[in-house]
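Apart from one protein chain that is not included, each protein chain of the complex appears where it belongs.
What follows is chain A.
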Amino acid sequence: MLVWILFLLCQVGAPALAQDLCQRDAPNGYKVRISLKTALGEDAYEWNQSEMFFFQATMAFAMRRHFQMETYNVDNIILCVQTSRVSFWFVVTSPDNTTMLIPKADVEKAVRMSRHRINNAFLLSDRTLEFLGIYPTLAAPVNPDTPPWLIVFGVVIGAVCAGIIALLVSSLLQKRRKEKGMTEDGQDEEDMQVKGVENGINLDGTYNRGFTDDDRFTKL
């Protein structure tokens, strides 16, 4: 009889005890916020008791993975204060002693270790499955050996310098060709000027010397 009363008490008492362990702003608990519609839009699944069970299972997996020796179960993850936002609080109890809570720091380490797996289990990301208080580690910046801009710069400046060299070389060749042309028949250049070459077109006629640029020769 006494045993039966005790058994009844335990059945009633245990969940009450669990409720005491998990509450809003529990010192060893974390608040979880899930944004299904933001993450999945129209493909968002409904958040119901089965999903909550899945969460418990995922957390138990994370705890097992971190501690490796202790066998955590879904009963060790206690959830409470569920809202329609989809947010809730959870605490983790030790598998050996269900009244003892696992400290916050250990839970954090477990979550950080398996964060990627937890996110993927729910098809969510760091931003849409938030553990308030556990900040995701940002990806380390990728530092290439040569910054990409320097490569583009090198290409452009190489092309421009090649252009300048080509220009100078071509003008040099032109000058040399002109000089060679002058030594062969030196009169041609003079005649071209005298005959009044305008824009390369040889105009017939006498060049009226009265209008040449005498300034060059008679400087004061």
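Note that a contact is a pair of C-beta atoms (placed from the backbone, for glycine too) under 8 Å apart; a residue touches a chain by one contact, two chains touch by 3 or more; residues count from 1.
Following the convention adopted for this analysis, contacts and distances are computed from a predicted model.
**Student:** Absent chain per UniProt: "DNA repair protein RAD51 homolog 3", "proteasome endopeptidase complex", "Trafficking protein particle complex subunit" or "Transporter"?
**Tutor:** When "DNA repair protein RAD51 homolog 3", "proteasome endopeptidase complex", "Trafficking protein particle complex subunit" or "Transporter" are compared with UniProt, the left-out chain turns out to be "Transporter".
**Student:** Could you tell me which of A:Q49, A:T83 or A:N97 touches the chain that is not displayed?
**Tutor:** A:T83
**Student:** Write down which of A:V152, A:V169 or A:M182 is the residue touching the left-out chain.
**Tutor:** Per the contact definition at the top, the residue touching the missing chain is A:V152.
**Student:** With respect to the chain omitted from the figure, which of A:P103, A:G133 or A:G163 is a touching residue?
**Tutor:** Of the candidates A:P103, A:G133 or A:G163, A:G163 is in touch with the missing chain.
**Student:** Name every residue on chain A in touch with the hidden partner chain.
**Tutor:** Contacting residues on chain A, toward the hidden partner: 33, 35-38, 83-87, 135, 137-141, 148-150, 152-153, 156-157, 160-161, 163-164, 167-168, 171, 196, 198-199, 203-208, 210-211, 213, 215-216.
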